[in-house]
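To keep things clear, I will list the structure first and then write my remarks on it.
One protein chain is absent from this view; the other protein chains keep their places.
== chain A ==
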């Protein structure tokens, strides 16, 4: 009897009219947990009932507490006939089971009905009293924290990273049970919703058990997915990374954050406890923050204080990498190999050395090999025992083994940024897994070896170390062109790097990045069973090859040399396969400058043809030039000259390109106008290639003031404002029958492009802004339909970039560190006010110049301000100030200061909840994680036209899902959801029957954040004319 769940039903509001005669409702509530049900009294004739019930108490096992949701049903009492259900609320009580998360759920939650949508709200109070259970054989795993965030959550530090955890549970899908023929759609939907709630609860509990077994206390990068297999069942599976996390002590004292995935913001705030705010100005050790970050990361016994300070020194001066570091590097060579072996053996003991993390604590990620992926096609109707998970487990095992061996081939012992996905069409299922092969430091591993080793690891400059090849250069697993690293010039780097992880914060990047997408459509013959599976299997490699080619070409076209956050999605339909690869392209300073793209014709006799080619070539060259300017890619020429000659490698220009064999070195080098490197040659020998080149050039550039990426952060943009706007956009496109591959490609590509264009237009008021974490999901819901769903966040930034010359890559990080330290919130606020008066669309160059002057001046003034401020805060203690409404308002244009409107809305009871797919909130600090949000909803209608057609139906549903997520977060006491994602959006329609159904699954981490301005400054209050109660305050 280890837990007591208590629930109290307070009131309802905005209930629907259930009694036509009186236009009122006689509502009462059923509260159900497991098999126990309580009821409130009927509150007669009211749309705003006040039940104010007693505390309903459920005494249950903690196992049930983890598995079951609390189910609240609101009904309308009817004396003569059956009571009518108004709607339901499912409450996941998991956040209450962890001492560090939420303690109470209290607030207005939407009452949801699968047919009618949200029907009013109910105010509830839920608490859990948990008794300690020391039973070793327990089945529950209460207290294990779950995070969707794929990096070490802010306000925690990783003591240990244990590794991969996975679990899979199967059940019969209620929609396919015989009973579904006789029950109502509502009953069927509710059965399904409830089942999925139960299954994800069970899954989470089981994963938790595994984590406890491994000695961890948390799962980071928790990724849960549903497979709606249809007849053969409903699968819920999850993967994650088990960690031991430690909460960083009370927040005002925190000097640093042990995270690295964030754009500087977090590192920006010096804690109150820090000795003197003047430190960052001194020219001595320039990054005291980094030092602390390091030491804060080495709590495990193996580290002595000394060693950590020594590695600080080494890592602080990136120049060591070039100068004095040379000898150290040689010395380290053999030792390094030794240690690699050790780590490797440590990792090999694990079944799967996989990590779902995409960003890592500093020093964890040593080298990156490249993307590894595996796919397999399975037939669902061949599962022997569909109700048991064995078959699926075996399938996944197969794929994971393959991934593991791929990684090994790349000389890597680990896979990071790992994810799994499926695509199902009828009885065919494609299982996919992908990740980035990498070499990791053993410092966070349980069985990490000696403490001396990490010193050598640190020798490698953090800005380029991860680019250095992990594999043996004499035994390269694929044809690649190796050069010496352009940063440290000691290790070899590949010419191009593809990864599935986020760009490491310490990476040296030249210019800005951008979203790069490869899109592909391939027709397929309609087939059944085995034949179908074979057809798909044989198509897959071509699809992947072409996607890869497209990615490579587009990358070159933008003058970049690396991809981060690569996600390749392959979706299967009856008559076609869709492939969509998205990634963020960047120019890594450490990698060689990419050559241009050269077009070669096969029949040189024809003069017009030649002309055609040369105009095309010119177009491409112009585009590359334009892109370089756009993304501010001007790699340091100096470095190139020095490095250019000593490259001993025979030049080999061959990777995966259609016509590499045809061209001779000399010719191409003479023709090249781009860079000093080799060009990739595209040969136009068939219409296919012409199409490709056209497609290459039709990608329209992002409009002025916009940037886009699918990773957490955009290199080259630091000063985010607090204006963020998360959104989901869904489009379904109907195709004509009988389209050729090219026609399909064009349509699909246009669909994605137009969607992006629409997004830019919608968000034009936020310029200058960056669309971050642009996550596209494609599906083929029906034969001739293509569905594209995008979830992303638009974040505004200040155009004035204080650090915008990527000339000296080494120094850049230093400058960054300094500026990060002193350009506090103060500075940001001031700049904010200034930018608003600027014309954001005026020439970026002029502005950035002005900006740098400004920033220099402001930095000084902000320093003084800050000193004053600090004195002030110390005197007053930790005074919480209120932030202005203006800051909190997510829409920058909404900066009106109407006092009247304030007055009339002061009574608003709805707290603002921010949502973002990123793991952080710009300009704010996450002070508490309240637990994971994992919700599944079904909505169905049989009056599609009346609800505004398919668009109206889905629009309402998505808005409702957002509303429910926000309400649940607010009830937990939170004011934001981070790492939010919409993992499933299955839409089915039958317009002839006027019906539609949609399933949505969303997840994220509920958090409490505090504005940096609130944490730090008290004078902000006096500065800003309009001060209001902060959203954060309302939320808590």
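Keep in mind that, in the parts below, contacts are C-beta pairs under 8 Å (C-beta built on N, C-alpha and C of every residue); 3 or more make two chains touch, one makes a residue touch a chain; residues count from 1.
One rule holds for everything that comes next: contacts and distances are computed from a predicted model.
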Undisplayed chain, where the name is taken from the UniProt record, one of "Rab-like protein 3", "Fibroblast growth factor (acidic) intracellular binding protein a", "REPS1 protein" or "Centromere protein H": "Fibroblast growth factor (acidic) intracellular binding protein a"
Residue in contact with the excluded chain [from A:732, A:772 or A:795]: A:732
Residue of A:96, A:410, A:913 or A:1007 in touch with the missing chain, whole complex considered: A:913
Touch with the omitted chain, as defined above, among A:410, A:633, A:967 or A:1007: A:967
Residues belonging to chain A that touch the chain removed from view: 13-14, 108, 110, 118, 121, 703-704, 725-736, 747, 754, 757-764, 785, 787, 885, 889-891, 894-896, 898, 900-902, 904-905, 907-910, 912-915, 948, 950-952, 954-956, 958-960, 962-963, 966-967, 987
